[in-house]
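The structure that follows is given in the form of structure tokens.
Every protein chain of the complex appears in place save one, which is left out.
Order as written gives the chain letters A and B; numbering starts at 1 within each chain.
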Amino acid sequence: MADLALDPRMELNPPLVRGGMTYTDVTAKISSIVEGKPPKQWYIAMAFAVPLALLLFACLGYLVATGIGVWGNNSPVGWGWDITNFVWWIGIGHAGTLISAILFLFRQKWRTSINRAAEAMTLFAVACAAIYPLFHTGRPWRAAYWLFPLPNELLHMWQNFRSPLMWDVFAVSTYGTVSALFWFVGLIPDLATLRDRATTPLRKTIYGLLSLGWRGSATQWRHYELAYLLLAGLSTPLVLSVHSIVSFDFATSLLPGWHTTIFPPYFVAGAVFSGFAMVVTLMTLARWIYGLENLITMKHLENMCKVMLATGMIVGFAYGTEFFIAWYSANQYERFIFLNRAFGPYWWAYWSMIACNVIAPQFFWFRKFRTSIPAMFILSIFINIGMWFERFVIIATSLHRDFLPSSWGYFKPTWVDIGTYAGTFGLFLTLFLLFLRYLPAIAISEVKGVLHQQVSAGHAAHGGSH
Amino acid sequence: MNELIQLNLSSLTGRKYWRSLNQLADTPEFRQWVEREFPEGASELLDSGSRRTLLKLMAAGFGLAGLTACRRPVEKILPLSKGVEGYVHGRPLHYATAVEACGVATGLVVECNDGRPTKVEGNPRHPYSLGATNAFQQAMILDLYDPDRARQVQKQGVKSSWADFEAWWLEQNTKLGDGSGLRILSPRSTSPTLDALKAEIAKKYPQSVWVEYEPVSFDRVLEGARLAFGQPLQPHYRFDQADVIVALDCDFLGLDTLSAQPVRQFASRRRPEEGRELNRLYAVEANFTVTGAMADHRLRARASDIAAFALALARELNVTGAELNIVNQPAARERKFLAAVAKDLLAHRGRSLVVAGPRQPAEVHALVAVINQALGNTGQTVSYTRPPYQPSDSLAAVQKLAEDLAAGRVSTLFVLGGNPVFTLPATADWAPLFRKTTAVVLAADENETWKAAAWQLPEAHPFESWGDVRALDGTASIRQPQIQPLYGGRSALEIAALIAGRTERRGHDLVRSFWAAQWGAGAETKWKKALYEGVIEGTALPPVDAKADAPRVFAAVQAALKPAPPGVEAVFYPSWHAFDGRFANNAWLHETPDPMTKLVWDNAALLSPATARRLGVKDGDVLEITSGGRQARCPALVLPGHADDSISLQLGFGRSACGRVGRSVGHRVEGLRAASNFWFGPAEVRNTGATYRLVTTQEHHTLVEPITGLKRHNIVEEFTLGEYRHRAEHGKHEPHPATDLFPEFDYSKGYQWAMAIDLSACIGCNACMVACTAENNIPVVGKDQVSKGREMHWIRLDRYFSGEEDDPQAVMQPMACVQCEKAPCESVCPVAATAHSPEGINEMAYNRCVGTRYCLNNCPYKVRRFNFLNWNKDVPEIRKMVFNPDVTVRMRGVMEKCNYCVQRIEEKRSQAKAEGRRPIRDGEIVTACQQACPADAIVFGNINDPESRVSKLKRQARDYSVLEELNTRPRTSYLARVRNPNPELV
Partner (left out) sequence: MLEAVLSKLGLPGYEPEAARQKFYGVIADFDTPEDLLRAIRTARAAGYTRMEAFSPFPIHGADEALGAPRSPLGRIVIVFALLGLAAAVLLQWWTGAVDYKLIIAGKPLFALEPSVPIMFELAVLLSAFAAVLGMFHLNRIPTYYHPFFNYSRHPGASNDRFLLAIEAQDPKFQPEEAVRFLESCGSRHTEVVEA
């Protein structure tokens, strides 16, 4: 603690908690979101989100009843929007754990006021992602059961553990579970706070049960902090592994445009890229809805813009490398598939991707854009779109023209494709808004921890602590 | 249905079963229900061509079909190989039979499961089948179970009965007197029994006229012979004896021949390993046919310029008498071609052959006869016999019929099959003419002719009725039914017997008594033998020693041959889908793409890229074609390699009165067809500006990539004969040794199944596709789904063009699952639903598949097919009767693909086991595609046996694997296409 207190950065950098807030202020401010009546904006957002979520269920119902023929998938394009959206959502889901785990390990204190929301975002994004592998078979009841190594009565068969899809099942479910644990462990002390502030018996009971009788004793804090540290340590390789394994779905195939060793790092960078973009989008919204300017400060947002700039550059570099390797490999099919991406029937998808992922983030070189809420809001949305196109380009354009020209084809989405995708947004937003409404969106105890360091750092500045 | 079938079989006789179902059928509720199933005009609700149509199509006829499903023929019929005594439930029986179309008969063997015919196969004993079939014969089985067939005797659309009809006829024929008011219109028939009946009718009604008409006929061939030899003769070509073949507008490998024989003979000379010199084929044609695709040299020429070309060729060959003024001078390219061809022909006197297509006028056929004679081919590569039927000038006859009808000279008109109102030349408006008289129409479905009839009689399917036919060489066969008429139909033979006033009117009695009369003593054994073998020995016609009268021919040619007018011509061809309209309601054929255009569920006006540019037309633009003062609309489709200024139109589409599959599918072009331009004639073409969606299973992608312009290798390999010889000397090039991460799997034990496909022999005739569809219960998905790329064929024919767009070469490549030893599909399936059998077959566990489609994505050959929707949803009982009981019907969400007909492998395995655990002999197992292939291009067998045919083929120098460098180790390898170009033309 002392080292942190005397850490010169702490005073050079703008404070992470502004407006001279006290511990009580922090408690009050964050708890009030949960305890008070939600603002008008919240209801507006819900009115937008819930119908979309219902659309999702309608589309899925239609799909299950009819078969995936209601989507645009065909031969040769066996995977269309379904897996595109799966990879996209999983990518979104990366920022949360990254912020909570990796930044935690690197002692990046600025994470504290955003990590809770980011983790929630991760969970909801993973939930949205999981819908696709489950439903893209058209018969989810089969997929759900047979994709896990459970003894089954029909054939007494087991899974094929050589299949990257099998790895996916393990990676994604593990990731979802661990993120949930991580998130809940983080919540316990804050739930205790809400319990202690609760006025109605109902709230007291619910928060009481959820907080597991947390007392905040030194003993508890001791085990708690170690557990949290261990979870962070576990999540860090996990978060890197998930998108690496998702990328194996493509990298281990023999399809030109998929069969590349660059995919794991490229996908992880892309995931972080899109994840942070989504965090920025949501944080700027949450800030607007709940006026959290003092907790989600410009410093937080600017840091995230820097991360987007960095990962965006990595992704752009990967695009270039792909082309170079395709040329360098002197493999006819490789060369064709990449030229076909840029100049074939799907050229528009490719160039939208470049515009959104490579060009858009360049604005973050300038402080003006890094510190302008509207600018980063718009750019983050561009990046989300661009990352969607990246997945679409990788999947659809590689599939639609592979080895035998006789079986070349084209993919067109149907209204069900579009409805399902729009619907996942509805689900995601609904869950996120409910989270904002009923759970502390900012880690109260952690913020207090940071505040305490600021205070003591303040003391240190005025002639050291006693 | 199924347990009812079993019930029937388990019971000793069908009687009990019958009674029970009769009761069912007789309940009024059931009757009502059947009515409800297909209300009048319900079909109007359905959009044609869509998959829904298809699912709905057989909603009709549930009940009756069910009733008749298991009816056994009442008469005794004998199986080809296994005796009825030894009938084992679940084991199929095979019966020999024969069918005819356009006067061309082919012997078949029909497989029956539990009393229902399910699969058509060729009869090896029949000279025109040789065990193979064409796509149409394969698809006939579906027509048998088509619920849109005519099912009810009607009088002006009012329900009636055979009894009523016979009663009507008995009092009607008394009014006929000498029969001057009696006309009988029938398709071309080769039936000796029917001939006998014709004679009787002619005796009974001296003034009656019997007209035989076929929209696709070979009359002009016989007319040409009459011109050349003074008598109509049927030419018989020996393509296996010819070293040089010149085909003048003659698609003798495709639709201009209706039997497998020419293909088999031709293909036998395309295999360089077999010692005999490779033959060389020159094709001169307007449309780009499969024959043109097989040709070593191809000259694009309008159909109307063929005559001039033939004449020029005759002169080039210095045929005596050919010194007459050549109408329009051939172009330079053409002259070069002519010279080379002539030289080649002269170098192969007696071992060459010139053939002309049935579209060409009699003069051209006469000319060809003279040329062949001059080349000394007569008796060597071509011989002549009397035709198997009474030739007649159909066009003149139907013209006369039209006049008689118009003049009201006809009181009774019998139409014994076919669909004349749709197919007759457009010189007259036939439907009203038919209505002017009492038209008694025997029709297979409720077609245009049926609608115009006074008496409407359902015709029995060839597999439902007795009959007899004569092949082109006269070889006679008995047509024995496989099942009792599903809808109580009767055959033309039976109606003819009625007209002739015979007392015996059952087809069986008619045919049997006729042949008994022929045979005299020992008829019983001969009859059994005939049924058993499917051919009647010693019925082939003797060759006629014919001498062509060259001067007369040239005189005739001189007189007939007018300079072909410049400008666009319209040419009529039968179609690969509906042929001449008789298969218009056959979903299997509609879904099987045209070999050259890959078009499905439509016909189109084919034209060359140059002509398209000139007319400013692109694919799908609806053209208005005017010919002989008549007009028709048809969407355009640009076909590389098509002759300029020529428009190819396919017959048999745009049926107005038809079952729900075929109704208003495509565009009717028969309306342009008159006697004058029956096959081709000058035409004007106008782009209407309207567009129409044409769906092809394959875009016009060549092996050349669009963006890079590079040619893709390792997919189709082609050599010239020279290149092949060089390769043969230096031995087969071995694949680069690939280093693997893991040790090789041991496939050295037991049977290891594999396949070799010979691209030199394959003509791309689609027979394998339809055979596979029939054998493996492959669903039909309809135009819309095909347009989404969801067709389900396990084997497809990839067609690749090479060379420049205007005059390319084409090559066909049958592509089914190649059964990779290192199958990319297997390693990616999360649930191990696709895995390898120890015998090297990549198998699908349908009930394990969850449908991730990862295997499809990872298959470099894209041969996996996914059930995107439940294609078999609400398939009615009758349609289910065509299903092969040995093959699972797949549900939605399941991946499927070729498995080397594993059911056939297992059948033979159990048979071998039953016969004392002997090993399975090479060639014993025949896959459906291999069996149907007329070119014998597909060979299946065990590669662990070095002596097996497939092993030998795989050792040949031109054996290669598609996409070898991926190291997937396909079990199906290909034999490279070898071309035999004329050095003077390359």
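The rule is simple: a residue touches a chain if its C-beta (ideal position, glycine included) is under 8 Å from a C-beta of that chain, and two chains touch if they have at least 3 such contacts.
In this text the structure is predicted, and so the values were computed from the model without any measurement.
**Q** In the whole complex, not just what's shown, which of A:Val64, A:Ile102 or A:Leu234 touches the removed chain?
**A** That would be A:Leu234, which touches the missing chain.
**Q** Among A:Thr22, A:Thr261 or A:Ser329, single out the residue that touches the unshown chain.
**A** In the complete complex, the chain left out is touched by residue A:Thr22.
**Q** Would you mind spotting which of A:Ile44, A:Leu105, A:Leu226 or A:Ile359 touches the chain that isn't drawn?
**A** Checking each option in A:Ile44, A:Leu105, A:Leu226 or A:Ile359, the one touching the absent chain turns out to be A:Leu226.
**Q** Have a look at A:Pro51, A:Gly216 or A:Gly291 and name the one touching the chain we're not showing.
**A** Once the missing chain is taken into account, the touching residue is A:Gly216.
**Q** Against the chain that's been left off, what residues of chain A make contact? List them.
**A** Spelled out for chain A, the touching residues are 1, 22-24, 27, 149, 156-162, 166-167, 170-171, 174, 177-178, 181-182, 184-185, 188-189, 192-193, 195-197, 208-209, 212-227, 230-231, 234-235, 237-238, 241, 245, 248, 444-446, 448-449, 452, 456, 465-466.
**Q** Footprint of the hidden chain on chain B, which residues?
**A** Residue positions of chain B that touch the missing chain: 741-745, 820-824, 826-827, 832, 835-838, 969.
Convention: only the chains that are shown with their structure count from here on.
**Q** Would you kindly tell me how far, in whole Å, the mean C-alpha position of chain B lies from that of chain A?
**A** 59
**Q** For the complex, give me every residue of chain B touching chain A.
**A** It is residues 698-699, 701-703, 705-708, 710, 712-713, 715, 785, 788-790, 796, 798-800, 813, 815, 824, 826-832, 845, 847-848, 850-854, 856-858, 860-862, 864-870, 892-893, 962-963, 966 of chain B that touch chain A.
**Q** Looking at the complex, which residues from chain A come into contact with chain B?
**A** Contacts found on chain A: 66-69, 72-79, 133, 136-139, 142-143, 146-147, 154-155, 157-160, 162-166, 169, 249, 252-255, 332, 335-336, 339-340, 343-344, 399, 402-410.
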